[in-house]
Structure formats: C-alpha cells, structure tokens
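To start, I am sharing the structure in question, which I have written as structure tokens.
With one protein chain withheld, the remaining protein chains of the complex are depicted in position.
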Amino acid sequence: MSAAPTSADVIVIGGGIHGCSTALHCALRGASVILLEKDHAGRHASGVNAGGVRQLARHVAEIPLSNVSMALWHRIGELVDDDCGFTSDGQVLVAETEEDLANCKARVDDLTLRGFHHEELIDGKELRRLVPAVSESCPGGVISRRDGAAIPLRATQAFKRKAQEQGASIREGVRVEKVSRDGKTWRVATNVGDFLAPRLVNAAGAWADRIAADLGEPVPLEVIAPMLMITAPLPAFIKPVVIMVRRKLSFKQFGNGTVLIGGGYSGRALRDENRTVLDWRKLATNAGTVWDLFPLMRGVPIVRAWAGIEARMPDDLPVFGPSARYEGLYHQFGFSAHGFQLGPGAGAVMAEIIATGRSNVPIDGLGIARFTQQAP
Amino acid sequence: MKAVTAIDQFEESYDLVVVGAGPAGLSAAARAAELGIGVLLVDENPAPGGQIYRAITTTPVGDREVLGADYWRGAEIVARFERAQAGYAARCTLWSIGPDETAAEGEAFEIGLSLDGRARLIGARQLILTTGAQERPFPIPGWTLPGVMTAGAAQIALKSAAIVPAGRTVLAGCGPLLYLLAGQLAAAGAEIVAVLDTTPRGNWLKAAGALPNFLRSPYLAKGLRLMAKARRSLRFVGGVTGLAAEGEGRLASARVARGDAAEIIACDTLLLHQGVIPSVNLSNAAGCAHDFDEAQHCWVPRLDNWFGSSVPGIAIAGDGAGIGGAESAALRGEIAALGAVRRLGQIDLAEGDRQAAPLRSELERALRGRRFLDLLYKPAPQFLAPPQDETIICRCEEVTAGQVRDTATRLGVTGPNQMKAFLRCGMGPCQGRLCGPTVVELIAQANGTTPAEVGYYRLRPPVKPVTLAELAALQQTEAAVKAVVR
Partner (left out) sequence: MFRSMRDAGGGTRLSFTFDGRPLSGREGDTVAASLLANGIAICRETPVSGAPRAPYCLMGVCFDCLVVIDGVGNRQGCLVPLREGMRIETQHGRRQAEEVLG
C-alpha cells in the first residue's frame, strides 16, 4: 500500500456527516480529497444526534438545501451502499391550542405561496389517527409525510466508507493545529504533519469557529450540548416523529420499541475535553412534558441519557458557502442542532460549488458574510 | 449508623458519600465517620455486606460450617459500621454523578439517588465508589437458557435465602470462587454431578514465576483448603477446552470438550464462573480514566496511592480498584477514607500518612500472591472471545459473536462505541455490563489489535435505569423538600 497522500485537490476538515458527504461528492466528481478528523467519523454531533430526517418546520432559507437532501435520503442505499437505518413515517408538529393551529395554517399557506408543498395541515381526527397516544385536547397540526429518521453514526460512517471507496483519503485521529495560506495553496498543519490543497472546506462543527478565526473570519459560534434520553422498549404506539409547537419536545419510537426523547435542552459542552455534562434539572423538565402529553409513558425506565457537542449560530442557521474573504475556502458548519438531514444534500451542493463555482440550489442567507461584514 | 429509609430523609449535602456496602464501603464509611466526617453510605441491596459478605446480618443459613469462617468475618466489619455515626440507605440506587455547577469552589458533586420509586439530586463534597466486582462474562452457546446462572448467583441465593439448586448441578470455569462455591453447595446438600475446570494447562507454567510470593501469601492456605474440599468429594474434570449449554427453552445438558474428546452431561443447573472483574460502569460514567490491566485482563481505574481517581474528589476502593479480595477491599476502603478526610481538611497529610502506614503494610501482605492467581486463572482465549458465530454475546439485545466479528471486519468498525450504532450491543438495560469485555475482545481479535487499543464503552448515565415518573417528579421532589425545610 502506498503512503497516504499529503496533498490533494480538496481538504475537508471535520468527519461529521457534512464533511464525509462533501468528501464523497467531491470524489464522485473526480477530485482528489483528504478528510482530516481529530477523533473518528461521527464521534460528536453527527453520531449522537436524534437522527431526525426532518423538513418539517425548517427556516425558509434552508428549504432548498433540505429538498436536495430529502431526495438523496430517499435513495440513500444507492448513494452509500447502506440504508443507514432510514425509515420514512413522517414527522408531525402537534398544535395544542386553536391559536397554535392558526399559526400552523399561516405557515403552511406561506410555504405554498413560495412554492414549497412538503408541509400539510391536518385536523384533530387525522392527528389522532397518526399519533393515537396524543392528548384529546390537541386540535390538529402539520405533517411532512416524506420525513423520517435514520441511525446517525451508521449514516455518517456509511458516507465515510463510500468516500473512501471513491478514493478519498480519510484520516481519523488527525488533529488540525493551524491553517495558513501559502500563495494559492492552503497549508493545514496537524499532529502528523502538513497537508496541502488549493481548496479547503471548514466542516469542523463545534470547533469550526477556531478555523474560521484563524483565517480572519471570526463568527459568534456557541458550543451547545443538546441532550437526549432513550427508554426501554415499549409496544409500538407511535410511528411518526412528533414535535410540539409550544413546548420543547421531540419524540420518536424506533422499530425495536425504544422511545427517544429530546427537546433541545442543552447540557454543558466541554469541547476541549471532548465531553459533555448533563443537566438533570432540564431533563426533568423534558420528562415532565412527556408525563403531561403521553400518560402511558409514565412508568417506563429511562435507560440512557447523553449529549453531543454541536455548534449553534445566533440566528439558528448554518454557515454554508464560499468564504467572504478568500478564494478556495468554503464553510459548512453551525447547523444549530438540525444539520443531520441536510448532510447528504449539503455535501452535493458544496461539491458542485467547489467544482463549478456555482449551484442552482439557492443558499442565500446562509453565507458567513452575515456575521463578518456586519457593523460592529 | 442512622438508617435513611425515604428519599426526603436525605440531607441536602454530605461531606462524603460512599457507594456500595461491601467490605470496602463499610470500612471507608466507618473510618471517615470515626474521624468526625458527615458520611452517607448508599447501597442497592436490602442489607449490608456486598457480595462477599452478602446477607451477613440476615442470612437464614443456620449451620456456620456451610459458609465457612471467612464469611463470618464480615460480621465484625458490619458491626463496626453500625457503631459509627454514618447515614445508611439500603435499596438505594445511585444513578448519576456530575459536577455540582452551583458550588463556589473546590471539589463538589451532584448525585442522583433513587429510593422506593422516588428520585432526588443531592450534594457530595467527596465520593468513594466501592461498587466492587462482577463476574467476568462467560459467553458460551446456550448461556441465556433458564437453568444457566453465574456461580456467584448460586452463592448469593445460598447466603441470602438458604436455597440451593434442586437437581443435578454442574459448575464450570475457573478461579477460587468456583471451588469455594462447590464446597459450600456440597456442604449445603446440593447434588453436584461435576466441576468442569477450564484453567488452561499452560497457565501453570506462566504462573510459576509468581509462585514464591504465593507460597508466602494468605491466599495459599485458603486456596488449598478450598481446592482440597472440592476435590475430595466431587467429580472434578480438568482440562476443559469447550463448553455449551443445551436444551429447548431451558437447560437440559452441558456439552463438554476436552481437546478432541466430547462428553454430554445431563443437568438441571449449570453455574458458570470465569473469575471476577471490577465493576466499571459507575466510575466510567463519572468520567474517571481507566487502563487495561494485562495481568488481570480487565479494565481498572487509574488511581493514586490514596485510591483517588483521575477526577479530583472521586476515589475508588475495594475490588473496583482492581481485584484483590475481601481483606484487601476493607484496607483499601480505609485508606481511601483517609484520603477523602484529608481532602476535606479534617486531617493533614502527615496525619493521613501516619494513620495509613499500618494499613498500607497490611494491604501489601494481603495482596501478596495475587499475581499468581491472576496468571493461573487467566481465562482461555475461547472463553473470552467465543469462536462459535451463533453464540449470543449481548444478552439484552441478543447480538451474536458472529455479528460483531463481521461488523468489525466488513465495515471496519474499530471500537465498541461505534459497534453500538451498528448492532445495538451494550444499549440494553444492563448498559454493556455483560457484553462490554467480550465485544472489546472480539474487535481486538478481528482487527489484530489489543483490548487496550480497542478501548471500552463510553458509559452514559443513568448508570441504572430511572423511570420517567421519577425523573419528571425530580423538580417537584426538590420543591417539596425545600418547603418542608422552610
């Protein structure tokens, strides 16, 4: 076997689902790629998130990227030779009051005007057909029928393996120490030596602000640790993923009967130590919401709780696209706890931008300039 | 001793919380309380004693000869604890250890406790984890059949309930506990049809270098006594190289291989034992660093000479600090207690050293000869990583050895945490306690590396399951407690 390459057309920093997807799509376009990951692929947010493959309730600015991604999720097996545990039973947003439902209707109408049709208003009867366990008082909600869920680490590693098969050099356990510019070439210094490429993708997740700052594009990235809990197996009682309008709750029963409970409550992230600390008081609040809405869950044991280390931007939108400062530098981070679904599509669009300089998929509003070029 | 029998009887915070009421925990709690520290000892079981002195205060076994003199030594350890001014909560599960975010400075923890279906978070300035050991997983074909149990389970049944296997009983594996149990069960009237010894013959040679120390050790007399007692009256089958439990829906027989020779032994109960390993779930979830100990072939926490872990303020004593047996556990517990008392500022280093000196020399004596036992009873490779693909290795999620091997090689999975995402091994309620060592072994074997390089599960709290109701009521419990206090 020849020695692993130290130069390539593209270097991707970060082995999450975004970095691995971009590496794969660059390789599919014939580029030589080196991916540098300090731990292993999917070690952090990409491997331990809730696995939601969700278009429902997304910010309008993300919907085009999300659409590309959803098409890829529905043929994920062909793309990466692994079904990634993807199932599509829809995601449902539950309105608890008539006022909630009116807001849902306004949102769906607005999307329709913009030409997006994935969200559909449902009445109380359809809601209870889809989510029989939900409280009788809920008047309806919204469903996105093609949504679903996948197994995060398995999906991320499938992208990694497929990228490898397509010739990408995936270097796990390689920690980036400094990034500098050497003429038109990026020099990435690591614990195992320097890597060189004319194009560089910053997909370093919760660590991406350090790389951006190194390159003169500081961003206000917040490191968060969204917490999740999982129960012992229960008989099947709910198929779609459920999220609430009014409260912080997401709820998903897997095929094996276990129920994943999330809600975006953050523990404490210690990114320099690669670990998180749970906040049981917040998890108690999260459990209290389930207690209220799903009485049949009250006696079920919580088997595990955990948190991933994730990047959040102040506007809850990712930083995606070319650098505002340098040619040959691209950012793909800050997915603010909803980036898993976007991974497959964002990698495809990023690879297109890197190869051709443009994409038909609109990414307006996601660029890094919104942070770096604002008046102080 | 002050018994705590309801969740709202706990204080808001303790100087020291000790987890586990075996010899190490009882001794640690007693020593610290004797030095004037506010101590709470929590334990899952209904009565103190841990595993080795299980049910020492409550056992219905009348004939003292059955359990032997070593067992009854536990009574004095419990008696000393009962005389001390420490809190004691039986049937109490500790399910979480985290830093206390509200603490102004110094070492402080917030722990999650559960008692009688109610949970609560309280504070602890120092922690000593004395959660002891568990039997090393011994995955053979059919080990999930009703009728197959661990040898330790049979011993617990004997000590705590005075019950013995009713029909034809086979014991299999290796290590001192197996021979001790054979003797105890025989004395209690069980029908033992065979003791199958899996000690690899080559181990005698490997252990020979450690023999001189063993000959001067307290293990020797005890070991010879056990062995002689078991061999005298029982059918002892040495050189066992393969074992399977067989039966439809429950155990009917044990299939035994000795090299090329095979034998089927009809039996109603099969008791398995392949030595003991530290219980690492709590210390791992608390963030303490662990290393793979080659001699004991298991993960042990990284500890300083006061049994302090890599997390300042958390000490680990007893067999959880590395297997050493009951006598060493009690001594380690006392040394850890002195360490915690010193960290709390109650005594200075010089005083700690002075009080620890006699304990340290006794500990050295108690552990002399341990290495010989570790080397002699190191399990054969086929009992660490089952060669038969169909053998279940994760009892909770029913994952087989073949699946783990295949995933390691075909998908390039290099660690147990990644394996979870593919196979769900270690994700059931036991949190990997009965599959972790085997998964690590299989990955190491498949990738041509060592268990030390493969690493272990990153364990997640709750360390023991807690119900949604208990969790949801946490806030209310706190409010209720505060209201009462006001």
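In order of appearance the chains are A and B, and numbering begins at 1 in each one.
We take it that a residue touches a chain if its C-beta (ideal position, glycine included) is under 8 Å from a C-beta of that chain, and two chains touch if they have at least 3 such contacts.
For clarity, every value in this text was computed on a predicted model and none was experimentally measured.
Q: Hey, which of B:27, B:96 or B:160 is the one touching the hidden chain?
A: B:160
Q: Quick one: say which of B:1, B:188, B:347 or B:385 touches the chain that got left out.
A: B:188
Q: Which one touches the absent chain: A:218, A:301 or A:328?
A: Counting the whole complex, the residue in contact with the absent chain is A:301.
Q: In the complete assembly, which of A:237, A:291 or A:326 touches the absent chain?
A: Per the contact definition at the top, the residue touching the missing chain is A:237.
Q: Tell me where the left-out chain touches subunit A, residue by residue.
A: Here the touching residues of subunit A are 232-235, 237, 256-257, 295-301.
Q: Please output the residues of subunit B touching the missing chain, sorted low to high.
A: That gives, for subunit B, the contact residues 44-46, 51, 58, 60-63, 66, 91, 134-135, 144, 146-150, 152-153, 156-158, 160-167, 188-189, 249-250, 268-269, 279, 395-398, 428-430, 433-434, 464-465.
By our rule, only the chains that are shown with their structure count from here on.
Q: Along subunit A, where are the residues that touch subunit B in the complex?
A: 40, 42, 47, 151-154, 157, 161, 230-232, 256, 268, 275, 277-281, 283-285, 287-288, 290-291, 297-306
Q: Taking the touch rule as given, give the residues of subunit B at its contact with subunit A in the complex, in rising order.
A: 96, 98-99, 101, 110, 112, 121, 287, 411-415, 418, 420-422, 424, 427-429, 431, 460-462, 465-469, 471-475
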